[in-house]
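Shown here: the complex without one of its protein chains, the others still in place.
After this line comes chain A, so read on.
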Amino acid sequence: MIRKDLLALANDISIEDLLIEHPIVADFLANLRLDNIPKQLPLSLAIEEMDEDILQEFGLDKFGVLLSFCEFMETFSTAKNQNPAVATLTIIGGLNKSGEPENISLTISSGEIVSIVGPTGSGKSRLLNDIECLAQGDTPTMRRILVNGVELDDLQRFEMEGKLVAQLSQNMNFVMDLTVREFLYLHAKSRLTVDAEQVVEKCFLGANALAGEKFLLDTKITQLSGGQSRALMIADTAYISNSPIVLIDEIENAGIDRRQAIELLAQREKLVFISTHDPLLALGADKRIVIKNGGIIKILEITQAEKQSLNAIEELDNILQNLRHRLREGDQITVDLLKA
């Protein structure tokens, strides 16, 4: 929307109608403590009835209200909130902790899954950080990250602030005191999702498909188990959060179907990086980055042999999952349960 159209919203349409068309206007009014202005008038006329003293507390006069209204609507117009499309991401090697060059260049396309493996403290998180800030040879590792094959200048990096990368880690919690439904709606609203109802429903079903134990739309998010929380976070990242890149830091043993979770993200055309020690996740990826001493020492493509062993690993994993399930149900564990 251009300024003229925005001003038309303030001049020609009653606040009542404006609220129906753009529910977010309610937030604008609440932020300036203007919830009680006459709603049958357009904003430009209604502000004539406003208390100047209140406006002054916000550093505004009547004209200022109109200006900030325009800015507000501009900020939350859908065009401005489009996420940059990322078809490929290229990592160009820098230096390891000893200052030796990494000599690698790796291009990953959307829908691909890449795992990052290496001993604790070897520099896996550092690589995730480089990706997050779109390093251009200016971080300690000197790595460069290209988006769609091109280098980015600082302005472009700032433009993409926070829109490119969604993160998921074992330490994350829900802290809001909301039900699953309220929470998903709130998130959908903040992403300016048009068909919120549908998206919330999809996301809820998706999360429950991943979670070991089912939960309801009316469950409080703070009451979800670790596995349920992780499942909801993954489904939310897949369906609501629009970031094209997902960085995952350790989600093993969370009581969710990990492989299915990662596949869900990849299906949504996300570019997925998983830092992990979990063989099932590491081998579930198309490519595997191996890190040692702060540097990438090799990049492995999954081999046929690994793909075959993946099935065996999955069986082992199923045995363990089954044991967990039996324990939870109060069963006795027998030797038979250890067989595939």
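We take it that a contact is a pair of C-beta atoms (placed from the backbone, for glycine too) under 8 Å apart; a residue touches a chain by one contact, two chains touch by 3 or more; residues count from 1.
Going forward, contacts and distances are computed from a predicted model.
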The complex's invisible chain, by UniProt name, from "3-oxoacyl-[acyl-carrier protein] reductase", "Urease accessory protein UreG", "LLM class flavin-dependent oxidoreductase" or "RNA polymerase sigma factor": "Urease accessory protein UreG"
Residue in contact with the excluded chain [from A:K124, A:H187 or A:R288]: A:H187
Which residue of A:N11, A:T75, A:T303 or A:N318 touches the chain not shown here: A:T75
Residue touching the undisplayed chain, where the options are A:L45, A:I104, A:C133 or A:L146: A:C133
For chain A, the residues touching the chain missing from this view: 27-28, 30-31, 58-59, 71-72, 74-76, 125, 129, 132-133, 138-139, 154, 157-158, 161-162, 166-169, 171-176, 183, 186-187, 190-191, 229, 233, 236-237, 240-241, 243
